[in-house]
Each structure stands twice: as structure tokens, then as C-alpha cells.
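The complex appears here without one of its protein chains, the remainder shown in place.
Presenting chain A:
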């Protein structure tokens, strides 16, 4: 496991990030109401364009790789789809019809629709209405609390939703035929399953095959729901709670969160998940040779008694809040990126065999 590149892009927290298809551009939100797009110029990231349309903090950005469109949502209760026009970007407003913040947004695998989680206790599933040339939404209303996370099933139809009332639910949404047929869609909220967790559900993800839903609770737990038997396997961890997760293949999951470090989980035998350890071991800080000597040296050089080096041994210096695939395929991730409150975007090389052998030592 090695860190490939660390980019200190901004000096403030990054609330979310998303790369384009060939990874030459990245869209981030530097904890404001603007989206910054950075371009890779010879290994350096330079600010290319600033997208201003939202009034309040942007909560989530998702860049559709194939159709090259960005969708963003914000606490100002709006979502925009950004299309590339010439050198710039042009927004299209999405009719969300909500009275609370939009919290999370994600394109479906086919990129013909996207889902917006909201604080108004619903999920808006949005699809393009060609006749009127805008994005229309239909609500999933069977929720009782703010949506914190969601993920699409690879079949482009089912949606997993994690909420602040400690529940994770799976819905089936609008079929593609319904969108193309141009008929009025009446409802999209068929509840498939509902499971309880011991806290807010910060992250949810389908496995590459779509047969397993993994989700994270604020009680430092990681749970797996199996489609065939509706069985739930929960791993309660010793660490601080996780915030997001990524399946690197059917049997491996990487979680990130308040511990400032990615953690690997493996399905060692069917339906038996195990915490394999931290992928960022970090370098041990230099041992203090002589306390008295150091103390006087500190007092001499800095005029203070305590060593104020508060940096962490991990690559990220603060909570990590976003993890995304960078290279490889959905069922064989070879590289992933993380961004966090320290303003860094880190690209991690991930080779399963080396990672596991290092962790076993």
C-alpha cells in the first residue's frame, strides 16, 4: 500500500470531490458555495474554472464520466446539472421541489438519471424531460429523516438510502422504459428492504455484483446486507466512526472516516467480514531522545515549553469525508482517491496482495 500522490489543493476543508473520466480534471467544493475545477498541467493542479450558481454550501458533486456532465447539490435546496460549453460550463436547474437542504447526489450507472438525498425526508430521483428541456424529479417519500447517503445498484434501477433515523432502505425507482416512453411517472418508491443500525447511516454502497449492500453507522459499525437471504452481518470496530466506503472487489471494502486513515475489510469466509487493518500505517515520529535536553532546546528556540508538533502520523491530517474510485474497474479497483477536511486530495495505489501481506506482518 503506498500513497501515489498527495495534492494540497486548498487550505480549507474539501466537502466533496469528483474526477472526470480520464482523471485530468477534478471538481471540488472548498467549503463554500462555489465549485472549483482544477486541471492537471504537468503534474500540478491549476485552477481552471469556478462554477458559481449556488447560494449556500455545496454538499455533494458527482461527475458523470461518459456523458461528461457534473451534477451538484447544495444547502440552498437546489441542484444543477453542468454541461461543458466551449471552455466553460453552463448550468441547468433541476426542479427538486424540496423545502430543506439537498445533502447528497449521485448519477445512476447509465448516467440517464440521478438521485438527490434531501433534508426534507425524501429522495428526488431526477430524469431528463426532453419535451420541456429540463430535469424533472419524482420523490421517494417513505423516509422519516434526513438522507445522509445513497448508492445506485449496478442495474440502474434500485437505490439504497441511508438516513439519520438509523435506517438503511432499498427502493426500486423509475425504470428506463418509463423515462423513454415520456409518460407521466406517478410513483417511484417501492420499498424492498429496511434495516436498522445503531446510529446515523453515513455511508452506503452496493457491491460490484449488486448482491450485497454495505453500510456504515455512527456507532463505528460496518454492516452487510445480503440480497439472497436478507441476512445482516455487522462488524463493530474499535475505531472512530467511518464516513464513507468503497468496494474494491466483491470481497473487499475500504472505509474512511474520523480516524484520518483508510481501513481495509475482507470477507475471509462467506458472510464473515474482518477488519484487516489500517492501510496508512504512517511514519512513526522521531522518538524523543532526551526529555530534559529537548525541553531546554524548545524553550531556547521557540520560547515555549511544550512540543507543539501536533501533526498526525497519517497522510491525511484531519477527517476524511470522501472516497472514490480512481483507476481500475468496479470489481477490481487498483487506485482510489480520498479528500478530507485538511484540504488534501490523496491518490492511493491499491494492490490487494501487497496490501494484505504488509498488514499481516
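Here is the rule we use: contacts are C-beta pairs under 8 Å (C-beta built on N, C-alpha and C of every residue); 3 or more make two chains touch, one makes a residue touch a chain; residues count from 1.
Everything that follows uses one rule, which is that contacts and distances are computed from a predicted model.
Between the listed names "GPI transamidase component PIG-S", "Glutamyl-tRNA(Gln) amidotransferase subunit C, mitochondrial", "Actin-related protein 2/3 complex subunit 5" or "Serine/threonine-protein phosphatase 4 regulatory subunit 2", the UniProt record for the complex's undisplayed chain reads "Actin-related protein 2/3 complex subunit 5".
In the complete complex, the residue from A:17, A:36, A:54 or A:77 that touches the missing chain is A:77.
Only one of the listed residues, A:48, A:219 or A:249, touches the absent chain: A:219. When you scan A:237, A:255, A:315 or A:339 for touch with the missing chain, the hit is A:237. Remark: the omitted chain is touched by one listed residue; of A:145, A:193, A:209 or A:335 this is A:145.
Although one chain is not shown, part of chain A still touches it, namely residues 55, 77, 99, 144-145, 165-166, 198-200, 217-221, 236-241.
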